[in-house]
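Notes follow the structure.
Only one protein chain is missing from this complex, and each of the others stays in its spot.
Should a chain be cited, it is by its letter among A, B and C, assigned in written order, with residues numbered from 1 in that chain.
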Amino acid sequence: MKEIELQYQPDLLHEGEVPSDIRTEELVLNMGPQHPSTHGVLRVILHTDGELVLKAVPYIGYLHRCAEKIAEKVTYRQFTPYTDRLDYLAAMNNNLGFALAVEKLGGIETPQRADYLRVIFSELNRIASHLVATGSYGLDMGAFTPFVYCFREREWILDLFESACGARLTYSYITIGGVRDDLPDGWVGRCRDFLDYFEPKISEYNDLLSFNHIFVHRTGNVGVCPPDLALAYALTGPCLRGSGVKWDLRKATPYSRYDEFDFDVPVGRGQNGTLGDCWDRYFVRIEEMTQSVRIIRQALDRLPDGPVQAKVPRMLKLPAGEIYCEVENPRGQLGFHLVSDGGTSPYRLKVRGPSFCNLSVLPVLARNCLLADISALLGSLDIVMGEVDR
Amino acid sequence: MLEKVIFFLFAVPAVVAGLAILLGTNIVRMAYWFSAMLVSVAGLYFLMGAYFLGVIQILVYVGGVAVLLAFGVMLTSRKLARLRPGRGEAVWLAGVSGVLLLGLVLSIMHAGWEQRQIVAADSISEIGRSLLGDFLGPFELVSVLLLVAMLGAAYLARPKAQTHGPRDGKGTTI
Amino acid sequence: MTPSDIIAVLKQYDAGGIVSVVADLPYPHVLVKAEHLVAVAAFLKTDPQLRFDLLRCISAVDWPANNGMEVSYDLISTSFVHTFAVKVMLDRRDPQVESVSGVWPAAQWHEREAFDLMGVRFLRHPDLRRILMPEDWTGHPLRKDYQDVVEYRGLKFNP
Partner (left out) sequence: MYTFERPHVEYQGLSRVIVRGAAALAGIIAPWLRRLAWVVFLAVAAMLVVFIWVVGRFINPLLPWFIRDLVVVLGLLGFACVVAIIGIWAERKVSGRIQSRLGPMRTGAWHGWAQSLADGLKFVQKEDLIPREADEPLFRLAPYVTLVPAFCAYLALPFGVGWVFRSGDVGLLFVLAMLAVEVLGVIMAGWASNSKWSLYGAMRAACQLVSYEIPMGLSLLAAVVAVGSLNLVDIGQAQAGGWFSWLVFQNPFLFLAFFTYYIASLASCKRSPFDLPEGESELVAGFHTEYSGFRFVMFFFAEYVAMFAVSALATIIFLGGWHSPLSGLSKGTQMQFVAFGDTSPLWFVLKSTFLVWVQMWFRWTLPRIRIDQVMHACVKYLLPFTLLLFLGSSLWQLYDNQAHPAFQGFANILHYGLGCVGLLLLGLYFAGAGYGYYNRNRLVGQMARNHLPGA
C-alpha cells in the first residue's frame, strides 16, 4: 500500500485572527432557530467581532421528524407522502426520486406518458422551487418586491398542480409505477399559457434584482466557493454549478427519459465577481428556470398518449437487495439509499438531502465575513430545513 | 417672572443631570445624563437669546458628541459598565475638581464684566463676520487643532498589516 | 468505466483489503476491511483513472442478525461519470472505523449523522457530535433494537 497525501485537512475549529494590538472580546451571537433569514429552524452560532463574523457553527435537527425511522415501519407506497415533507418546496421531485429508487430495485417499467408527465411536473416544480429561492433571496437582501412577484408566478404553478392532483404543496402525485392520475382536460393549454406568461417575467426579475447594482455588490465576491471546495464538500445542484462545475444528473446519468430533451446546463461564470460567489449561485437558478421552460415545452409538444400507471401490486414487495438512486432536485442531488430484505417495507432507507450537504459547507464559507453576508450566504445555499433535518 | 420660571425649568435639570453624572455608577446612564445636561444648557442659551449657540449645542454636542460617547460606552462590556471609584481615588478626584472649581469661581469673580451691549448675539451673520474677521487667528488655530486631532484619529484607526478584512479572500481558502 | 473495470483497478492497488466484490447492477460495490478504508478511499479519489471526487452519501445499515453494522460510501466521479460504492462491515457492539473526512470533507456531517442515529464511532473525526438529536439524548434511534424514549427533560411522550 502506498501512502497518499491527504489534500484536505479538516479544520472546522478556527481561531479568530484578531489584530494583536486591539484586544476585543468575541461576541457570541445566537442566530435562530427563529430568525427571518435562516429559512426555517436553523440555528447558527456566530462568533463575531463587531460586524465581522469570525466563525459560524450551524446546529440542525430542530425539524427532525424521523423520516428514516418511519420508513422502516410503513410500506413502500405509504412512504411516498413522507417524501413530500422532505423538501417541501419540491415535493414532485422528491416523489420522483423515491419512485425511481423503488422502481429500479423492483424492476418496474413505467409507461412513456408517465415518464413525460414526471418530467413536466418535476420541471414545473423546479421552477416553483427556484422562484421561492429567488424571491426569498431578494428578501434576504432586503428587497421585498421580487419575493411577491415570484410568489405570484408560483401561485400559477400551484394552481396547475392543484388541478392535476388536488394538492398545492404535498402532492404525492408521482407514485411508484407512474403518476397517480392523468391530466384533466385543458391542462396542457393552461400550462402553455403559463409558460408564455412566465418566460418574459424572468428578464423582469433580472432587471429588478439580478443586475441591480446594490444586489450585485451585496452578493458578488461574497461567500466564494471555488470548484474544488464545492466538490470536496459534495455541494450539488445550483451550488455546485454556481462554482463553475458543469454537473447535472439529468445530463450525466439521465433518468426518466431526460435524455430525450434538449437543454443546457447553466454554470456560474463569475461575471459579477469571483467564480463561485453568491451571485453565481443565485443566477444559475435564474438560468435554470429558462431551461426548465424549454424542457416543459418540448415535453408538452411530444406528450404521448397511453396509460400513466404501470401495474404495481398494492402490497409491493421488493426483492432483497439494495440500491442507491439519485435524482437532480432543484437544490441538488436527492439520493435514496434503499435496502430491502424482501419485505413490504424498506429495511433501511437513508435519504441524502442535498440541502444537508450544501449546508455543511457553511462553516467554511462563513469565515471572516460580515454579519449581513451570513444571510446572503444562507440564501444562496438555498436550504430547506425539512430536508436537512428530515 | 416667567423668565425666572423658565430659567429654573432648565437650570434645575442641568444641575440634577450634572449631579447624576457625578454620583451615578452605570456608565451608559451617565452618558445619557450627560446629553440631558447638554440639552438643558442649550435651553438656557435659548433663554438668553443665543439661539445659534443653543442650536449648535444640540446639533453638535447632543447629536454628535453625546451619541458617539454613548456609542463608545455601549460597546464596553456590561460588567465594566458599572463603575465606582475607590475611597482613595474619590479623595484624589475631589481634590482636583475642587481646585478646578475654585479656579473657575475666582476667574469669574475677577473677570471684570463690562456692561456692554452685545450686538445681536443671535445674528448668525454677525457671528460669522466676527469669526472670520476679528477672531480669524484663534479660529484658524482651532481649525488646525481639529485637523491635527482628525489626522491623529485616522492614524490610530489605520488598517494594520495583519488586520483581516472581509474581502481579503482568506475566508475562502482551505 | 464499468463497475468491473473499477474493481480491477482497485484490486491492482490493494487486493488484500478487499473482502468481497459485487459488480452487478443495481448496486455495484466493494466490501473492504475497516482498517484499509481510508487508504482505499484516498486511492479512489486520487487515482487518475477513477477520480471519485464526489462523496454522495454515507449510510449505515444495522444488521442485528449477523451482528454487523454496515457502512456504505456512495461515490460518483464528475470527471468520468461513473458510480461506485465502498462498504465496510463493523462489529455491531462497538462499531468504529477511521473517518474519511480527511479525504472527502463532505463526510463530516454524514459521519456525524451515522454516529448520532446508528452509534458508529468515526475515529479521527474533527468534530464528532450528535447532529440531529439533542446533545444529551441517549441511544441511537435508527438501530433495530432501539427502545423508544419515554421521558426527555420532563417531557413525557405518550406511547
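Note that a contact is a pair of C-beta atoms (placed from the backbone, for glycine too) under 8 Å apart; a residue touches a chain by one contact, two chains touch by 3 or more.
The shown structure was predicted, so the numbers you read here are calculated from the model rather than taken from an experiment.
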Of the residues A:L209, A:V267 or A:L362, I need the one that contacts the missing chain. A:L209
Which residue from A:G40, A:G138 or A:G178 sits in contact with the chain not drawn here? A:G138
At which residues does subunit A meet the chain that is not included here? 27, 29-30, 35-37, 50-51, 138-145, 148-149, 152-153, 155-156, 159, 193, 197, 201, 208-209, 212, 214-215, 217-218, 370-375
Touching the unshown chain, subunit B contributes residues 26, 28-29, 32, 35, 39, 51-52, 55-56, 58-59, 62-64, 66-68, 70-71, 74-75, 122-124, 166
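By definition in this document, only the chains that are shown with their structure count from here on.
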Centre to centre, by mean C-alpha position, how many angstrom separate subunit A and subunit C? 23
Per the centroid of Cα atoms for each chain, what is the distance between subunit B and subunit C, given in Å? 67
Approximate Å spacing (C-alpha centroids) for the pair subunit A, subunit B: 57
Residues of subunit C whose C-beta touches two or more other chains: 105
Overlap residues in subunit A, where contacts from two or more other chains coincide: 8, 11, 232, 364
Touch list for subunit A against partner subunit C, complex: 1, 4, 6-13, 60-61, 64, 66, 68-69, 104-105, 231-234, 236, 245, 247, 252-253, 321-324, 326, 333, 335, 337, 339, 347-348, 350, 352, 356-357, 359-360, 364, 389-390
Spell out the residues on subunit C that touch subunit A in their complex, using ranges where they run on. 13-14, 17, 26-27, 36, 39, 42-43, 46, 53-57, 59-62, 72, 74, 76, 78, 81, 83, 85, 101-106, 108-110, 117, 125-127, 130-134, 141-142
